[in-house]
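First, the structure itself, so that you have it in front of you.
All protein chains of the complex are present and in place, except for one that has been dropped.
Coming up: chain A.
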Amino acid sequence: MSDLILTLGDTSASRAPDEAQLLLHGHPRDRAALSALAGFDLSDTMLASTAGSGWHALHLSPDEWLLVGPNGGRGDMAARFAEAPIVLSLVDISDRSVGIDLTGPLADDLLAGGCPLDLATLSPGGCTRTLFGKVTVLLWRRDDGWRMSHARSYDAYVVDLLCAVAEDLASP
């Protein structure tokens, strides 16, 4: 189902499926109420994610959670926040970025070709905005590898850089 971008031994990079992405801003003190609206607990630990009923919430900054879930559930989730009695901002950004899934033993090394972060510091579920080469990306460590997403206009650059890094990793 997903398009393959590259393989390197048992490591591969492929297109992430289309998903709904809703960017939720709200006051940290309203986290419980926001969680109730989302239908699952939103993390109070920065750069960590939680999950529930098919959705994930990535806690990216003190007042910011990125809700990622099935495309079909987008309207329902947005509706829950529409008439909420608390102050918040919910914006549909499902079309803003595209994702690439990196799996396999060399996934970390693929990212290390452009990402200055110490990836070992992100445990499963961990997420952060960072750089891949010259582009801002969102990194999310999932059970089966990394999801890297970036604004869609940068896609050609990101794919080219991934391929260049893969060529270097393949070089003895």
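The rule is simple: a residue touches a chain if its C-beta (ideal position, glycine included) is under 8 Å from a C-beta of that chain, and two chains touch if they have at least 3 such contacts; residues count from 1.
As a working rule, contacts and distances are computed from a predicted model.
S.K.: Can you pick, from "4Fe-4S ferredoxin", "Sarcosine oxidase subunit alpha", "Polyamine aminopropyltransferase" or "RagB/SusD family nutrient uptake outer membrane protein", the UniProt protein name of the chain not displayed?
M.R.: This omitted chain is identified in its UniProt record as "Sarcosine oxidase subunit alpha".
S.K.: List every residue of chain A that touches the chain not included in the displayed model.
M.R.: 18, 23, 25, 63, 87-97, 109, 112-118, 120, 133-135, 151-154, 156-157, 160-161, 164-165, 167-168, 171-172
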